[in-house]
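Apart from one protein chain that is not included, each protein chain of the complex appears where it belongs.
And then chain A:
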Amino acid sequence: MGFAWGPGDILVYETLYKASGASGSGCSFIHEIRKDEDIYSPILRKLFNESHHIFVGLQTIREELPSKSKKPQFVSISKNYRSVIRACMEELHFGSFFKFLFYSLVSILLAIELIWNLCEVLFIDAAPAGSLLLHLLDWVRLHKADVDERAREVLQSESPAEHHDYWDVPGGTQTLTEFDVKWRHWHEEVDRCMQDNSFASNRHLEVICKILLGDEDTLLDHKELLGTWYHFLVTRLLFCHPTVKPTELHYYAQSCMTMFLDSRSVSEPLDNILLAAFEFDIHQVIKECSIALNNWWFVAHLTDLLDHCKLLQSHNLHFGSNLREFLLLEYASGLFTHHSLWQLAVDYFDHCPEFGRVYLELQIERVPLETERKALKVLRICEQRQMSEQVRSICKIMAMRALRNNRLGSALSWSIRAKDAAFATLISERFLQDYCAKGTFSDLDLIDNLGPAMLLSDRLTFLGKYREFHKLYGEKRFREAAKLLLSLMTAKIAPQSFWMTLLTDALPLLEQKEVIFTADQTYELMFCLEELTSSLNITASSTDRPMQEEDVEVTKVELLRLALARNLAQAIVKEGTVET
């Protein structure tokens, strides 16, 4: 098999060679393998679009405000991201019979939301000791809703009063130390009750008591209820160290994980990521996530948010940009390979200060332009960012296509947009060729209404003026027509190749009964004719022209000379006559 890399996909084809045995003819198909399947899922598209909206909003938060006052904003943005993830999950969940297909997707989204939520609690919200545990409880509860229901029922069946007091935790009027003292007191009480064997009669009550004491073995006995090691962790913290400080978390996390997962089960990537989070090692979290997930969406957005919270140390990577920019560029480049989502990627590139523009310049030219409307949108993107090279190249592509389909007006409008004088000249040449071939102008509606666009190129100006001459002639305004015709040659607006045609056009004016050209004008016409013939003579001797053509040319010149001479005579007489 052979293959070739594309921007996001691989093209694979069968070659003539087989792995073993003689070579034979392969099938004539080319297979396109997509690296990133997820972008093409219709439900995930909503994720990309909505998160794009949140991303752009995040970038426009003003920098001058101190970070302290921006924290609630960041937390709310983080919650927005998470609600978008949850909305996608729910939709996948309820998505009828495709559930089994999307099952892995749902579990990935669940994991992503779990990690994001934890990062929000630990890094963005940065809860201090005391409220930290509450947030962790919420976190676990949110993700283990059903398990927690049952556990709580078991735990809270007896002694509601103590629990009521218990939940009246910091946030209220007590300080951390006050609460700590109270809690220790309560803990000792329960311990004493245990030692006294006051609950010896009821086995269940005994178990509950042990749990309340935070006895590890009892908790581990109820592994199935807990489900995961982080649930175990939070439960243990709840009953042993409710005033845990953020910096102490990782001790407990590590030990809980080891205790929960026996030697048989291996830690999954998710576990490593969560552990890294508990250790407050943001870079490790990002690194592990990048490896575990096949789409850059999660790490790119999370890193961007953390960077805005000023939590990432700027840390130049070998490739020169920082971590946030690297991830955003990767994500956006992936988006660009999508036939539709490329428009979102533009905004991401805009917010990568170092390399975003370069990436955009390279990618935007490769967007396929099937319709004019799409080309207009791409052009608008380029113009807004002053990418004049790309503007010119896109306009040229569209103009060439129009020209090939004989849409001269479209071609002209594209070259006007790009201010491409060379192309405008090309189009005018086409018009003039058409005129010489057919004797009339095609597309009069265009030429008659050129307006200021006429000035874009000399040839175009000539075309416009020439058409004006024809109009004047048609309206029988001969004097003005004559003047215009002459000026076209003397002001050198007309290309010399066209002078013969112009002079031939002058013939009917010369042949009129009434004298139209003045003597001076006739002299000038003669001068032009001489100039033309002398240059033609120089070329005629070197080129090999057929006899008839030369004859025609010679006859034309002679006719002209005759007409000019006659006109001159009449003009001199007329000007010399004194009106009485």
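Definition applied: a contact is a pair of C-beta atoms (placed from the backbone, for glycine too) under 8 Å apart; a residue touches a chain by one contact, two chains touch by 3 or more; residues count from 1.
Here is the rule we go by: contacts and distances are computed from a predicted model.
Novice: Out of "Translation initiation factor eIF2B subunit delta", "Nucleoporin 43", "Large ribosomal subunit protein uL23m" or "WD repeat-containing protein 41", what name does the UniProt record list for the absent chain?
Specialist: Looking only at the record, the undisplayed chain corresponds to "Nucleoporin 43".
Novice: Which listed residue, A:Leu122, A:Leu275, A:Cys382 or A:Leu408, touches the chain dropped from view?
Specialist: The single option touching the absent chain is A:Leu408.
Novice: Among A:Val12, A:Leu376 or A:Leu536, exactly one should touch the missing chain; which is it?
Specialist: Candidates A:Val12, A:Leu376 or A:Leu536; residue touching the omitted chain: A:Leu376.
Novice: Given the full complex, what residues of chain A touch the hidden partner chain?
Specialist: Contact residues on chain A toward the absent chain are 42-43, 45-46, 49-50, 52-53, 56-57, 60, 94, 339-340, 343-344, 370-374, 376-377, 380, 384, 405-410, 412-413, 416, 442-443, 445-446, 449-453.
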